[in-house]
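Here the complex is missing a single protein chain, while all its other protein chains stay put.
Labels A and B are assigned to the chains in the order they are written; within every chain, residues are numbered from 1.
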Amino acid sequence: MAEREGLEKVYELFSQTFLTALLFGALTAGMPLLLAGLGEQISEKAGVLNIGLEGMMLVGAYSGFCAAYFLESFWLGFLFGAIGGMSVAILMVVFCIFFGLNQIVIGISLTLGAEGLTALLHHFQFSRSYPRLPDVDSFNIFLLHKIPVLGEVLFERHLIVYLTIALVGFLAWGYKKTYVGLNLQVAGDAPAALDVAGVSVRATRTWAVLATGALGGLGGAYLANIGAGLFIPFMTGGAGFIGIVLAMLARGRPIYVLYGSLIFGISLSLTTALQVGGFNIPTDVVQMLPFTMVILMLLVLGRNSQLPAALALPYVRGQR
Amino acid sequence: MPAIVSSITRIVLPVLLALICGGVVLALLGKDPFAYYWYVIHRGLFSWTGFQATVVRMAPLLFLAAGLIVAFRAGLWNLGVDGQFLLAAAIVAALAPELNGLIPRPLNFILCFGIAALVGASWSLIPAYLKANYGINEIITSLMMTFLGINLANVLIKIPFNDPNTTVPQTATLPVEDRLARIADTVIHEGVILGLVMVLLVHFMMTRTAFGLQLQTVGANPRTAVHAGLNVKLLTYATFCLSAALAGMAGAVEVLGVWGNVRADWNPAYGLLVIPLVFLARFNGFGTIAFVWFFAVLMIGGESAARRLGVPTYFVLVLVSLLLLFLAIVEYLDHRWRKGRV
Partner (left out) sequence: MSYEDHKSTVARGANAIELLDISKSFASVLANRNITLGLRSGEIHALLGENGAGKSTLISILAGLQQPDSGSIRVGGRETRIDSPRHSLDLGIGIVFQHVVLAPTLSVIENLMLGRSWRERFERSSALNRFHELVETVNFNLDPEAPVSSLSLGQRQQVEIMRALWRGHEKVLVLDEPTSMLTPQGVVELGEVMRHLRDRGVALLFVTHKLKEAYQLCDRVTVLRQGEVAGEVEVKDRDVDSEERVVNSVVRMMFDQSAIGQLTGQRFAQAEHDNASTNQDRKTDKTNVRLRASGLVTVAEPGECPLRSVSFEMIEGEIFGVAGIDGNGQKHLAEAISGQRKLQRGELYLGAESISQMSGKSRRQRGIRYLTDDRMGEGILAEYAIATNLVLKGIGEPPFWSRGITFWKKIYAHARDLIQRHDVRTPTEKTPIGRLSGGNIQKALFARELTNDAAIVVYNKPTYGLDIQNIELARGRIKAGAERGVSTLLISTELDELLGLSDRIGVMYRGEMVGILDNKPGIEETLGRLMTGLEIKPQVTEASPQAG
């Protein structure tokens, strides 16, 4: 009898409900990671190690949430999320690129500060009410969204998801086929070469960090507004750091960031999916999964991780 | 400007700036910064209970600071301290009550500290390996281990180590009389003394031993370390293990000295908060003790202020970040100023 029940449980794993819940949740959970990872990749290419990404995401989450709540518009929420992330990025630019302060110390400082500040602001504004956002409209792609399982997972999404996937392709093209991409790469590999060629290393890195801030903030806004529908202090829970790992392992190719974020998304959405499917595994165990996966990936793929030569080193003109 | 004045300025200025800036934040949120700071100092320093609480709070912070000094001097970012802390705390919390009564108390403490050190050290092996062999940035790897460690600790507390007699998931409690002894008739336990000793030992090690100089060489310039014939890989492992062992012991001292148990979802996250203190003290043992004490005052006062004045402890996070920031800025200005004068 127990055996039959066990088998039934296994069949349930592949039930439509479970799979749909799992994959849908995977893409939802993966989106912030994807955005964060793509953003960090831009910075890292240019030679900036952006430890403050977690802070950018949090500020983006909070500002995005406030905008969506008060202005009653998801798109404004995303806009303000990006702006929020960029405001933290501006600090990074001023301290690290203009003044040449240690990127790691500033990054930690910005993350801690963002954590504290957003938690403080939330406490003073919302702690009594804990408001939620309404559910978001999805943009259903004609016909395709009728496919079982995959249809709902892939084609009944908010527009931002489609745009982000398109971004992956856009970045991949941009890195290889434009001067912007070339300049980014040289800024990270050999900034002196870029300088003598007459391109400003500072400007290149500044744009890179601002872009990271925008994407990170966007990721945070997505997490708050669509992923959860509300803001909780420290809600990013390490997503920014996972984004940094993704960027490190992706060896400069945006498509690998996409794969990585989907894999993580699955492990993150496993908890809820399992509960939906009737399995009772403790949350903490499942929460260990993404980080275990990171460690495993690093152990296996670590020897191949390629980082730009001038990463985290401030560029000082004339210093050889 | 005479050297002494410049040294003091470099240390005091970031603190002042951080406090002022923090005050501005408070004001913008509608709270009176002067009232807050006055309350914090009064509570943390001038009240007898507060003063004791401050000293008690110093115990884990001192162990953590010692561990961070070792790591930073060697140029390594051991950000896994919070995970090492919690995991060791959970295991010690489960172990101590079991051994209590079976073996004499001093032996129990020695054993627990030893195991805490081992747990902490082992939790740093993966980042150490990845760094020593592949040069992978240890910030990310050690942070991942922290997240992993916190989750693992929670799993252990909620399932195998859970005390069935309590409603809230937690480990079995070590009775008060079996914890670390109190000094005179204060609440301060001997763990604080241990903490002080650890910081001083680390200070001595770094400044007066060959091992300390080797670590500093690796931290100052790894290539020179290779040229000087040092075994950088071995030193990397040694640094991580030592630093993490101290973080683990910090967990042990909190459990054995204060709480007697560990509750599920408990994570005081002291590790990251100690970072700017160690930098401010320029890794000097005595300076570190002073700054840890100053910060403990802030924490205790701040926790009290959260209840009384409605300023949540998140504010302390903001202060810490401001401290780091202004520290970096003042260092930079000082460096520029010096270069101009040479």
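In this section, contacts are C-beta pairs under 8 Å (C-beta built on N, C-alpha and C of every residue); 3 or more make two chains touch, one makes a residue touch a chain.
Treat the numbers as computed from the prediction; the structure is a model and nothing was measured.
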| item | value |
| --- | --- |
| Touching residue (missing chain; options A:L19, A:V199 or A:L230) | A:V199 |
| Listed residues B:A27, B:I159, B:A181 or B:A228, member touching the removed chain | B:A228 |
| Touching the absent chain when the full complex is considered, from B:L118, B:L213 or B:I329 | B:L213 |
| On subunit B, residues whose C-beta touches the chain left out of the figure | 207-214, 216-217, 220-221, 223-224, 226-230, 339-340, 342 |
| Where the missing chain touches subunit A, by residue | 177-180, 182-183, 185-186, 189-190, 192-200, 309, 317-318, 320 |
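Here is the rule we use: only the chains that are shown with their structure count from here on.
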| item | value |
| --- | --- |
| Centre distance in Å when subunit A and subunit B are each reduced to the mean of their C-alpha atoms | 29 |
| Sites on subunit A touched by subunit B in the complex | 49, 51, 95, 99-102, 104-106, 108-117, 119-121, 123-124, 233, 237-238, 241, 244-245, 248, 282, 284-285, 287-288, 291-292, 294-295, 298-299, 302-303, 305, 307 |
| Complex contact set, residues of subunit B against subunit A | 25, 29-30, 77, 126, 130, 133-134, 136-137, 139-141, 143-145, 147-148, 151-152, 154-155, 158-159, 272, 275, 279, 312, 314-322, 324-325, 327-329, 332 |
